[in-house]
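Questions regarding the structure given below will be posed in turn.
A protein chain is absent from this complex, but the other protein chains hold their places.
Right, subunit A next:
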Amino acid sequence: MASAAKRLEAVSGTAAPQISFDAVTLQLGGKTIIENLSLGVRPGEFLCIVGASGCGKTTALRLAAGLYQPTGGKVNFDGQPMREPRREIAIVFQDYGKALLPWRTAAGNVSLALEAGGTPSAERPARIEELLRTVGLPGHAGKYPSEMSGGMQQRLQIARCLAQEPKTLLMDEPFGALDAMTRQGLQDEVLSLVAASGATVIFVTHDLDEAIYLGDRVIGLLPHPGRIGIELKVNLPRPRDQLSTREHPEFLRLRRQLFDFIKATEQ
């Protein structure tokens, strides 16, 4: 219930931001990737970022993760400047194949996060089993990532991120490489996981429908350099449903608005 209250707070916009970008500019190799980006993400909010390729959406996520430092402006987490990545912020990478340790089993990969977090080794097996069950991988603990399908590997990466007990989950096109059916299943699972944990999410995707389906708010970036072009509040009821939500008139209206925006940026 606490998380529901938190979500309400997040949507209604009364809470102080957990992550804030204050006039952030990033230059890499003499090129301005992101210019003057200001943005606040409230605790428990599900924010989706969309945009044409090369608009800097992944870069924005890496700034939020602390993997990049801005060349101008500030990125704050809980009011503190982000100087380096931290355990409370978990990142789900798109290329799960590269982000998992191929020499560790599913259990071992989840264990990596627990080891880093200082969970005593006696408590790890139970936690691992619980986390694998949460992401729908019970009974796969002994498998190596290479023995798992793409969808299962991405679930495993999500389990490892949950093991960090993150306040914020950063997801970089996590379902981009998966087939449509697997993707829809995982979308719903992420929604229920996030609802249960109350984590803040920044979700980068190039799939506009996915962004509206998942988010409380959708931000569209303009390219060269990356900056905010459109901001949409998604007032769709939760829990969301693959059929009824996607048929909702509001969903269709937002979809139209977002498609028009993306089309305009591509010209």
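Here, a contact is a pair of C-beta atoms (placed from the backbone, for glycine too) under 8 Å apart; a residue touches a chain by one contact, two chains touch by 3 or more; residues count from 1.
The definition used in the following text is that contacts and distances are computed from a predicted model.
Between the names "ABC transporter permease", "Sarcosine oxidase subunit delta", "Amino acid synthesis family protein" or "Glutamate synthase", the one given in UniProt for the chain missing from this structure view is "ABC transporter permease".
The missing chain, though absent from the display, is touched by one residue of A:19, A:39 or A:113; that residue is A:113.
From the set A:49, A:75 or A:90, the residue in touch with the chain omitted from the display is A:90, counting the whole complex. Screening A:26, A:39, A:75 or A:99 for touch with the missing chain picks out A:99. Taking the whole complex into account, subunit A touches the unshown chain at residues 65-67, 84-87, 89-91, 93, 95, 98-99, 101-104, 112-113, 115-117, 144, 146-147, 164.
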